[in-house]
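Here you go, one structure.
The block that comes next holds chain A.
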Amino acid sequence: MLEVVISKQLREYTLNLTLRAQPGEITVLMGLNGSGKSTTLNIVAGLLRPDAGTILLNDRCLCETREGIDVPPDCRDIGYVLQNPAVFPHMTVYENVAFGLRARHYPRPYVSEKTSEWMEHLQISDLAQIKAGRLSGGQKQRVALARALATKPELLMLDEPFTALDQESTRGVKDLIRNFVREMNIPCVLVTHRLLDSQEIGDRALVICRGVMEWEGSPGQMPEVCTICQCR
Partner candidate 1 sequence: MKQNMAMFLERFRKKNYRPNLTYLIAGVLIAAVTFYLAFPIIALLIRVTPDMFFTTLKDPDVVRALWLSLFTTVITLTIVIVVGTPFAYFHSRYSYPGKVVVDTLIDLPLVLPPAVAGVALLVLYGRAGILGHYFNMFGISIAFTTLAVIMAQIFVASPFYLRQAKSLFEQLDPAYEQTARTLGASSFRILALVTIPMTAGGLISGAVMTFGRALGEFGATIMFAGNLPGVTQTMPLAVYVGMEGDINVGLTISILLVIISFAIMIVVRIIQKMEAARA
Partner candidate 2 sequence: MVLIGVICGLLVITALFAGCTQSAPATATPVPTTLPATAPETTTAALVAATPSAAQTTVAPTATPVPNFTPSQSNLVVFTAASLTGASNTIGSSFTKAYPGTTVSFDLDGTQALKTQVENGAYADVFISASNSYTNTLNKEGYFVPNTVQTLTTNYIIVILPPSNPGNIQTLADLAKPGVRIAMEASTVPAGTATLAVLNNLANDTYSQTWKNQTISNVVTYETSEPAVATKVGLGEVDAGFVYQSTATAAPSGTYQSITIPKKDNYLQTYTIGILNGSKNKAAAAWFEQFMISSAGQQILKQFGFTAP
C-alpha cells in the first residue's frame, strides 16, 4: 500500500495532498493541467523533494522530512512511466526492457529470462531487435510499460499514458495495465485528464484542483463540477 502526505510550495499555489493507493487497485489522479498531478508523481518517485511530508510504500519509509529520510529515486523500486514514455531511441526494444534489470546488476540469465517474459506479456517480442526510436506511439508505450514492470516494482505510476494513443491501442494498454496490477498485486497511480479513462480503468479516483484534493471516491460517482476552480 502507498501512503502519501506531502506539501510543497509551487509557483502559483501550495500543493497539499494526502493520497492512499491500495495494492491491486488503480487509483486515478485527475485534474486540470497545472493542478499538481505530475508534480505529485515526481515527488513520490523521488525526483522532487517535498517541503514537508511522508511517503510510505508497503511499510517501507521512502521519505520522512521530519527525520531527514529521503531515499534516492534509484532505490525506491517504483515503476514510473512519464508523460514522455522516454523509451531510449538508440537502444533496441530488448535493451530498453532489460535496462532496469541490468542497472540493478542482476545476473545475465535472469535478465534474459525476465526481459523475454515481459516482452511476451506486452506482445512486443517480435520487435525485440528493433531500435526503439522507430516504433509507433502505441508500441513505445508498451515498451515503456514492459521496462517499468520488468524490475517487479512495488508501485506502478503512469502519467497520461493514453494521450498519444489511438483508440485501439488505448484499449489494449488499458487491459494490460489492469491485468498486471491485479496479478502483481501492487498499487497503481494513474494520472489522466479524461473522465472516460478514469471510469474505464480506475478503481478509485481523486480530483486535484490547484494543489488540493477536491474530491475522492469511486470514479462512477464523480460530481459534475469542481467547486474550487470550476473545472469540468
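Candidate entries met the following condition: all candidates are chains of the complex that A comes from, given by their letters.
Here, contacts are C-beta pairs under 8 Å (C-beta built on N, C-alpha and C of every residue); 3 or more make two chains touch, one makes a residue touch a chain; residues count from 1.
Since the model is a prediction, treat every value here as computed from it, not as a measurement.
Colleague: Which option touches chain A in the complex, given 1 or 2? Just the number is fine.
Modeller: 1
Colleague: Can you check the complex and tell me which residues of chain A touch candidate 1?
Modeller: Within the complex, chain A touches candidate 1 at residues 42, 45-47, 73-84, 86, 88-91, 99-100, 103-104, 131, 133-134, 144, 147-148, 151.
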